[in-house]
Every structure is written in C-alpha cells, then in structure tokens.
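Quick one: the structure is below, questions incoming.
Note that one protein chain is taken out, while the other chains of the complex remain in position.
Every chain is named by a letter (A and B) in the order it is written, and numbering of its residues begins at 1.
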Amino acid sequence: MSETMNAPAPVAAGKREKMIEVVGVSRRFAKRLDFAGKLAAKLGAPIREEVVHAVDKVDLTIHRGEVVGLVGESGCGKSTLGRMVAGILPPSDGSILWKGQDRTGLHGKEARAATLQAQMIFQDPMSSLNPRLKVAEIIGEAPLFHGLTKRSEFGAYVDEQMRRAGLDPSYKSRYPHQFSGGQRQRIGIARALAVQPEFLVCDESVAALDVSIQAQILNLFMKLRRELNLTYLFISHDLGVVEHLSDRVVIMYLGRVVEEAPTETVFARANHPYTQSLLGAVPRIEARKKAFVTVQGEIPSPLNPPAGCHFHPRCPHAFDRCRVEVPALKEVAPGHKSRCHLNDLPNHGGQPV
Amino acid sequence: MQPTIPASAAPPTLQVRNLQTKFFTRAGVVPAVNDVSFTVSRGKVLGLVGESGSGKTVTGFSIMRLVDDPGRITGGEILFNGQDLVKSSEDEMRQLRGNRIAMIFQDPMMTLNPVLRIDTQMIETMQAHTNISREAARQRARDTLGMVGIPSPDERLMAYPHQFSGGMRQRVAIAIALLHEPELIVADEPTTALDVTIQGQILAEVQKLAANTGTSIIWITHDLSVVAGLADDIAVMYAGEIAEYGAVADVLDHPLHPYTNGLLGSVPSRNKRGEPLRQIPGTTPSLLRLPPGCPFQTRCPRAADVCRQPPPMAEILPAHEARCFRPHLENAGVAA
Partner (left out) sequence: MSATTAPPVPTETKAPRVETPLRRFISEFAESKMAVGALIVFLAIVLIAIFAPLISPQNPYDLAQLDIMDGRLEPGSKSGDGSITYWLGTDDQGRDMLSGIMYGLRISLVVGAGSAIVAALVGASLGMLAAYAGGRTDTVIMRLVDLQLSFPTILSALMILAFLGKGVMNVVIALIVVEWAYYARTVRGTALVERRREYIEAAQCLALPTRRIIFRHLLPNCMPPLIVVATIQIARAIALEATLSFLGLGVPITEPSLGLLIANGYEYMLSGKYWISFYPGIALLITIVSINLVGDHLRDVLNPRLKK
C-alpha cells in the first residue's frame, strides 16, 4: 500500500531511451467545398474552404517508462495529437518517430508491430466497445489475429488479460452493455494490454467515470505501469488527475504547446499566463466560499485563432508584441519550456506575474 | 458558520421532508429518491452531491415537479415558502416554474429554443408570467445578460443560440432563469460540460448572484470540489438517500459517513503524488437490488452486523447529520 508506485523522477530523462518523438507535427482538417459550394464561391458568396489547424508544429519527446500528462481545454488539439501518436491519424506535416524510426517508413510486419506497441484507451467506455461482440471476442480478436496466442490457448490468454485489468474472467461471454462504466473501461484496458503494448495513450480515460470509480482506474493504470513497465501519454482536462499521475506535463492551447515542465515545476512555478489561469480556475476541495478568480474571455474558435500568441486576447499581461509575433517555445529553466514573450523582458527573470 | 437546518425566524425558502420518488419500471420499482430531507434558507447555496444513479437529479426534478412517467413522487413534502409543492395542482406549478422557481440544466439547449432569437425568448418568457411592456422586458433582458457577464448584451440579444459558444449558451440559460428574480434556482450540473476556465467564470457569476439577490440555489453536481467553493451546506447522496448533510466545512473537513470519507479520500489532490489513491472498492449497487439495511455496506470498510438494519438519519454532531451506525467520529476529534 505504502510503496511509491511511480518510477524514479525523470530528472535525468535525457539519458533514457526515447520511446516516441514527435517532430514538428501539424494536423489540419479542411472542410472542403462541394460542387455547389464551389459554384457559389465563384459567384461571390461569402463561403470558402475552412481549415482548422488542430495541431500546429508540435515537438514532443516521451522516454521509456515516463508518464507525460497532456493538458488543455476543448479545441486545443490534445486528442488529435494523441491519435497521431497512437498511429490512428496520420499527421499533415512533420514526423513521428517510434524508437528512432519514422513510422510512415515502416511496412508490413514492422509497421504492424509498431502500431500494436502503441495502444489507446478511450474516453467513452460504451462507444469504445463493439456492442455486438462478447467480451472474450473484444479482448481476444487482435491477439489471435496477429498470432500472439493460439486458438488452443485462447481462453487462458483472455482470462489472464481480464484478471490483469481487474475483471472476473467468468464474465467473458457477456456483452458490453451488461457491465458498469468502470468495468467497461477495464475491458478497454484489457483489450489494449492483450496485444502486449509498451506505450499507452489514454485520452480522457477517466473523465466519464464516477469519482469513486475514477480512483480505481487510476490505480490500475499505476499498477500496470509498474508491472509491465509501460509508458503513458495521459491526456486530460483534469489537472488534479494529471498532477497525481504524471512525471512531466505538457500544456496545449489552440493547437500549440505553451508550456512543458516536470510536474512539480508546473504546479509550483507555472511560467505561462495560460497555465497560471488554468491552475487558478481549478476548483479545489480546500476552497471555502472563495471568490473564483478567473481568466477573462472565451476560448477563441480554432477556425479563426488570434494572430501572434493565441492567448493574447485573454492574457492579463499581453503587450504589443504578443499581438503580432508568435512566441517561440523556449527553455526558461532546465527541462522547463514556455512559449511567452514575457520571458524576453529584461526585468522579468522568467517569472511573469 | 451556522448550517441552515433549523429555521427560527422567517420560514426557509425550501424545506424538503422525507421526499420519496419511485420509478415503476418493467424490471421493478426503483426507489430513486428515498426519505430525503433538507432545508435551503434565503440566499443560501445547497450543494447536492452524488455519483450517477444516486438520485440527485431526480431530487431536483421532483422539486420542480418535472418527474415523468414511470416516475412518481410517492411520499413526503416539498415546502416552498410553506406551500407544499407535492400537493399543488399542475396549474399552480406552472405559475411557480420559471417564475419563482427556475431550473438550469446541464445542456442549455433544454432551455433555449434553437430557432428563436435570444430577445424573443427572453421577452416572451417575461410576458408569460407578468404584465410587462415589450420595451421594459427588453431592458430587463439586457440588464440580466449583463448581470451574468455577457459582453455587449445589446448585440447578443439579436443572436440565435447556435451563434453562442457552450459557455455563453449556459450564461444565457442562467440569465433566463434569473429574469423573474426567482426565490429558488435548481441547477443540475450546469458547468459539467464546460471547460475549466469557463466553469470558473460561471461559478464566479453565480456566487455574486447568490450574495447580491438573495436567491436560494440548489447546485446539483458530482464534483465535490465545485461545491466546496460555492455552497453553504452540502448533502451527499448515495443510492437514493442522503448519506451525510451539514455545513460545507463540517462535511468536507470532518466527514462522518464512510462514503463521504471515501469520496474525499479518492480525490487525487488529497493523495500523495504517485501513491495509490485511496479508493472505494466495488461499484454502486443497482437500485433494483439494494441489500437490506445500509446501501453502502457492500463497499464500506467499517461495515458490521448492525449495518444490515437500515440506519436512520441522525444528527450525530450539532447540525451535522449522517445516516450511519458507525460514523467516523474521529474525523471530528470526538472519541467514538
């Protein structure tokens, strides 16, 4: 009970093996015009092709054994980035290196192996399970297909995966609708583990669960990390969950990474004004009749993000430069990067506010 | 801080006594709300907290008398300024709803009509209940939008709901709820679907409103930390019953019921980073197959033989009630 579940703090991360490297990756979604739309546009109607830069030139490295928390609000591109890292969605630009190799360059067996090694745990425990398959089929289909188990050992293999995810194997001939939300999420976890991955992308994997069930699933993630030496990209809007689980935190806003640092640093000395306002807005149990201090304004539409620093219209410290020039993601302390012009001001010492 | 359980001078805005709501389904009778009692005084905020299936939403809908078939209020009283809503006619309820009692839903589109402009909706809502000129109603609509923090309300009045973001829509829904300066607002998870920074903005506005207008609020949520900063009192629901009820500081700092204690313990920020979270084992029991006695006994670390009897709701500490035979008295520094 009392032993620490996290691996040693990743201070010397630079020396460790790189699991996944995201290099200058962008993803654009275009809403193309159909024939009628094109015609209308030709005739001068105010419609044009709309392009969303869901993810905009993101660099991210995740080392073996690390848990990286990816935090942001809606429209920040965290789910899109997660899907690209998991290999479900191809990037529009840039490359994703899996253990040093570009995944798009892999073919056949190698490509399949790389895909299997990065698995994803989804948000909605119901829609992530095929309602027409029994639990055993959901968990066992891929390992059987890829030859990770034989038909003769199929039953035992599925039992093992279910036990590992905290499920009673005697329920394996049931259907997803017969389980509660937390148990469905365990089925999703067992399905991912069944192909023996090294890397899990968890996309809001506990957001849809009740508080008491959330804790069970988070504990399961930590147990699996220790037992199977898993690496995680943990995507969440819940800073409390991310703080508890992650070694390192990456904050995104409207497609760009705005801050990246070891977890303690982010929560103790957040550099970027957006991170600071995000931390300020999180409701805490300890608060009593507190006046909620909040950041002003709405999250702009990703269709039409503000020029310069995307955060400038809501930023209390914005100045002229923020409105025109995109700030670069710069190191403000060892292992701590931030994308803010304030850090270039002489008297600032890298600590806005 | 004095919790608001006993009402001395003016009658409290709302007094719910032994409320019972059941759903008569094909699979059996579901006791969705069972023996629920609480009091909301003028200008106070009650946080009604629970997980899915705990009955918190059905409690809210029961107060509004909006429980649909196959559900029915089967017992108890809902005293709104002394008037029993359970016994009120549908006509009387229509007069109260949206006028003196308003509801805010998780999805603001439950309130908003997608094909009507905001000004039309707000003005018509007002004219339905009061004799007010169009111009005065418009003025009031504009003021109310400003009150909930909507910038340039004049422009926004002319817009349709789809032209607003999720957070703005929820603000408009809140503004509509506020139009008649209701005495009671029942808010069902109104910020759950919103982003953290937007949720913070709305909580800030609601806090100001409760303080300035004297409106009483029942804030239904699954998130203890939201009501921690907002509410005066908290009622924690489990399996259709109130497990614990008292002032925010009492319930959150010295939880008596093992369920509240477990919930608070499982919040990540209350655990040491990287350590396993203190979790409540098991899952919420189906309301169709509750164990006899305390519904929490199957998951409770303190369960004993006595828990096979139904525990009564008891004022275990002054103005701090719990439905438990073996409460965590040590949390409050009292010897067991």
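Simple rule for what comes next: a contact is a pair of C-beta atoms (placed from the backbone, for glycine too) under 8 Å apart; a residue touches a chain by one contact, two chains touch by 3 or more.
If you're wondering where the values come from, they're calculated on a predicted model, not measured in any experiment.
The chain omitted from view is touched by exactly one of A:Gly166, A:Gly280 or A:Pro313, namely A:Gly166. From the options A:Met222, A:Met252, A:Ile299 or A:Leu342, the residue with contact to the chain not on display is A:Met222. Here the missing chain is touched by one residue of B:Pro276, B:Pro295, B:Pro311 or B:Pro327, and it is B:Pro276. Across the entire complex, the residue among A:Tyr157, A:Phe179 or A:Tyr274 in touch with the chain not shown is A:Phe179. Interface residues of chain A with the unshown chain, by the touch rule above, are 1, 83, 86-88, 112, 115-116, 118-120, 122-124, 127-132, 141-142, 145-146, 166-168, 171, 173-175, 177-180, 183, 188, 191-192, 195, 216, 219-220, 222-223.
Basically, only the chains that are shown with their structure count from here on.
Across the complex, chain B is touched by residues 1-2, 4-6, 73-74, 180-183, 210-216, 218-219, 222-223, 237, 239-241, 243-245, 263, 277-278, 280-296, 298-299 of chain A.
Within the complex formed with chain A, the residues of chain B that make contact are 51-52, 165, 167-168, 195-201, 203-204, 207, 222-226, 228-230, 232, 248-249, 252, 262-264, 266-271, 273-281, 283-284.
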